[in-house]
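Every protein chain except one is present and positioned as in the full complex.
The block that comes next holds subunit A.
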Amino acid sequence: MSIDHNLLVAVSKSVGLFYLIAMAATALVYSCWPANRERFNKAARDIIDDEDAPWQ
């Protein structure tokens, strides 16, 4: 089977569509996952004061 223009268009219209939606859904679920809430809040707080020195 040769890879021609029509094939690429068909793949991008089918698989392409769903893999983009799947990636978007994964990112959305990860960011909104309730168990991640505390980790994210801590990450946002922790940078406010980090000038002192590297942790040993």
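Quick notes on this structure:
The rule is short, and it goes like this: contacts are C-beta pairs under 8 Å (C-beta built on N, C-alpha and C of every residue); 3 or more make two chains touch, one makes a residue touch a chain; residues count from 1.
The definition used in the following text is that contacts and distances are computed from a predicted model.
A single chain of the complex does not appear, and UniProt lists its protein name as "cytochrome-c oxidase", one of "Carbon monoxide dehydrogenase", "cytochrome-c oxidase", "ABC transporter ATP-binding protein" or "TrkH family potassium uptake protein". Annotation for subunit A: contacts to the undisplayed chain at residues 9, 20, 23-24, 27-28, 30-32, 39-48, 50-51, 53-56.
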